[in-house]
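All protein chains but one are shown in place.
Order as written gives the chain letters A, B and C; numbering starts at 1 within each chain.
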Amino acid sequence: MASTEKKIVPLEFEQPLAVLAQQIEALERQLGDNPDLEGDIDRLQEQYNLLKKSLYVNLRPIDHLAIARHSQRPYSRDYFSLWDPQFMELHGDRKGADDAAMVGGLLNLGGINMVAVGTQKGRSIKEKQACNFGMPQPEGYRKALRLFKHADKYGLPILTLIDTPGAYPGLSAEEHNQAQAIAENLFELAGLRVPVVAVVTGEGGSGGALAIGVANRILMLEHSVYSVISPEGCASILWRSNDKVPDACQAMKMTAREILQLGVIDEVIDEPLGGAHHDHQLAARNLGEAIVRQMKSLLKMSKDEIRIDRQSKFRAFGAFAEN
Amino acid sequence: MASTEKKIVPLEFEQPLAVLAQQIEALERQLGDNPDLEGDIDRLQEQYNLLKKSLYVNLRPIDHLAIARHSQRPYSRDYFSLWDPQFMELHGDRKGADDAAMVGGLLNLGGINMVAVGTQKGRSIKEKQACNFGMPQPEGYRKALRLFKHADKYGLPILTLIDTPGAYPGLSAEEHNQAQAIAENLFELAGLRVPVVAVVTGEGGSGGALAIGVANRILMLEHSVYSVISPEGCASILWRSNDKVPDACQAMKMTAREILQLGVIDEVIDEPLGGAHHDHQLAARNLGEAIVRQMKSLLKMSKDEIRIDRQSKFRAFGAFAEN
Amino acid sequence: MDLKEWFASRQKRKELQENIKLPLTTEDYCALWTQCFQCRELLYTKDLRANLQVCPKCQYHFRVGALDRIDQIADPGSFVELDAEMTSADPLNFFDTEAYAKRQKEACRKSGLKEAVLTGICAIDSQPVALGAMDFGHFGGSMGSVVGEKVTRLAEEATNNKIPLIVVSSSGGARMQEGILSLMQMAKTSSALKSYHEAGGLYISILAEPTFGGVTASFAMLGDLVIAEPGARIGFAGRRVIEQTIRQKLPADFQTAEYLLKHGQVDMVVERARLKEVLSRLVSFHDVNQAGKNAADANGAGENNRNGAVKSEQLAK
Partner (left out) sequence: MDLKEWFASRQKRKELQENIKLPLTTEDYCALWTQCFQCRELLYTKDLRANLQVCPKCQYHFRVGALDRIDQIADPGSFVELDAEMTSADPLNFFDTEAYAKRQKEACRKSGLKEAVLTGICAIDSQPVALGAMDFGHFGGSMGSVVGEKVTRLAEEATNNKIPLIVVSSSGGARMQEGILSLMQMAKTSSALKSYHEAGGLYISILAEPTFGGVTASFAMLGDLVIAEPGARIGFAGRRVIEQTIRQKLPADFQTAEYLLKHGQVDMVVERARLKEVLSRLVSFHDVNQAGKNAADANGAGENNRNGAVKSEQLAK
């Protein structure tokens, strides 16, 4: 466990922890020459464990954001292959493109056949570029829509994993009508008659996230975030300052627990201590169990009920006063 | 009438006629000086009329092809605006392109509101280039499909005008899955529950024509042609010679009357003598009346009957032996 | 549904009666003279308004407020507002350099409106339609819970009354101050439009200067027919964000109505002077009561097209 942990790149707010870990390591190296150090090591280790626990229960919104964006965090493809080594990927929008930022295919999770779709960030530089850092183009949303319709035809439930900074703000994205691609997904997802479970696994970035997020049940991983605009965008527009990103994170109420309190999502899924990147296997198992539980309860509904359930859920969102 | 006719560019097989017309014109110019010429002029004029009539009843397939391709032939846009000066054009596939080779919109013909779609060749060099010489790209077929679905939603009958050398054989056309675009139109047209009338007004070029040609009633203008491959393509593949285009035209049985005899179309519409390009108004009136007649009879059917009628029609095409 | 019937049924609805605001008038915020953004001509503001806020010299289409927009489209005196009293809450208790609550008050004072969209029922050439018009002058036309709810209710009203739906969009996008709830309005409005679509409705979306972000990526792009105003800037991401991302200069006409037309994203670009006429013809062309019905009910072509106002004169010649 400790050895796996060491490979993990620490985040800024984890620095005190990293310093302690280095001290422990240094003492351990001297342990052969000086057996008296064992007591010091134990004390430091205890301190380390205490700090670790308190650190992760008092996370600021910006810390959650940092964990959500950690480059070792499990991505959609990681979850799919951990859940189902025989996951069959389906490619393309049939009209000219196969957007690598949107992955989809046929997944068996906990004995349930389903269509799974997720945004994909990529881990190596090369992968990141191929996946456009997890920002889909219109073609990606249209590929997802094709798979949603496939699922609807065969009565297969749908799982979506959301981890995207948002839809790509690019020239050809606008040319190919990014707005229409997102809008059409919202429109068509509303009408599906199969269960849809969406999970925000990392960043839930704006309309680009929602485009695969119109679901009967919406889950968020403990350290994931979901917001109407990126905190950087919010800070630059409202505060006209890039230093105010922590304030924007705070003001927008974008963490899993806050979104749960706002009534927009159904469940927050615990992550391994420190974040899902500390233990992919455990993270996948916890999430998989929650998804299967939600799917099983949804599969008891009729097709009409499923659709009404989803539409009613979104119909209720909003806060306003009438006279 | 004669003055309109003079502006028309004669085709190769019309040369004898053009020569006679020149002789008549020359004599007419001398008429002031020499009134005796009047008898000669009358004789030549009679000869001209006889030749004209015999010429157009004994046209070879290649002659029909030449008329079908005449650059002064009325194109889809001409028909639409002659039929309905308030024709409302609808643009685009909603996904990045508005293919000028495929024109569509809301047409009122003979009191019937309908969705009209047609390939468009363009007359000036600039127009021709903009319209890609009447060869649609996948985006054009997808635009047509969008309009077909619009019509189906509102119970509006569909009219298609076909005048295309075929789908464009280009790099981006293949990249954007030309084959799938055509196939999807065949597939979706089969399922429509509104009447569809298709008219081959000029060239009916292969799959690119059929992609808007799966109709309850198929009409062809007298001099139009319809074939599985261009005669040039056929000659080059089967005869390995570009000189054999007339033979290919002959062998493929591509003229309106031959296609009628093969049972593939329902009606051949007479054109003004010499071809539709001699009188756009008359050609539009004749064709418009035929379309309205066909539409009226189709509109008596129920939506289910309309669909079954169309599917049964195409189900029956083919010639084979069973043992 | 007949317009008269609608007005009759409306009389019974108390909450609506209270909200009747006829005729529509508003204090104009413009000064005596206005300089054209495009050609720099100095225009007499009153004349500019009389010309539908279109520069008579260069045809530049100025932004139009929601009240003026309704005046330009609806038959005079026919507009009956829905949900006129709905106002924003402050679910996040949002505070940036200023409290959201204070910003809301400021927006109302500046625009003279309660929110960034007006919705209601009106007639266009005596044809009943559900009409919504956004106002960029109110909080940048941003979509929070109220805009989402009012557009959703308007779509539901159109569904229940089987009448066409027209929404004129003009918005900078979602309203950040309502956080995730404003994002959810995209899904809520789209879902209502899905139900309207399946009921056979006709939804005409009009994109006016400017339409961006969450509004474009939801109800604005979901029209059965989509019309843009000349020169209007329409897109998902903002021009500056894109330029920063791709480090590349964008074409001058990028994200204009004409660019969208070229790229197949809108059915037509219609100048403001013709907008009402075009809407009227589109509404009369499509029989929303026909959609979904069996063609055989129509007893032949004439009946099938009884709503068709456009007649072919050419053919009779």
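General observations
As a convention for this text, contacts are C-beta pairs under 8 Å (C-beta built on N, C-alpha and C of every residue); 3 or more make two chains touch, one makes a residue touch a chain.
On a predicted model such as this, the values are computed, not experimentally measured, just so you know.
Across the entire complex, contacts from the unshown chain go to A, B.
From the options B:Ser76, B:Thr119, B:Thr164 or B:Gln178, the residue with contact to the unseen chain in the full assembly is B:Gln178. In the complete complex, the hidden chain is touched by one of A:Glu25, A:Glu38 or A:Glu89, namely A:Glu89.
Between the chain not shown and the residues B:Glu12, B:Asp36, B:Asp243 or B:Glu322, the one that touches is B:Glu322.
Touch with the chain that is not drawn comes from one residue among A:Leu11, A:Val117, A:Val194 or A:Ile269, which is A:Val194. In the full complex, subunit B contacts the hidden chain through residues 167-171, 173-180, 182-184, 186-191, 206-207, 210-211, 213-214, 226-229, 233-234, 237-239, 247-248, 251-254, 259, 262, 264, 310-311, 314-315, 317-323.
Interface residues of subunit A facing the missing partner chain: 82-86, 88-99, 106, 108-113, 139, 143, 150, 153-156, 193-195, 284-285, 288-289, 292, 295-296, 299-306.
The rule is simple: only the chains that are shown with their structure count from here on.
A complete topology is adopted by the chain contact network, contact being made between every pair of chains. Chain centres computed from CA atoms place A at the largest separation from subunit B.
Among the chains, the centre nearest to the mean of all shown protein C-alpha atoms is found for C.
If each chain is reduced to the centroid of its CA atoms, subunit A and subunit B end up 55 Å from each other. Counting partner chains per residue, subunit A has residues 175-177, 180 touching two or more of them. Residue numbers of subunit C whose C-beta contacts span two or more other chains: 263-265.
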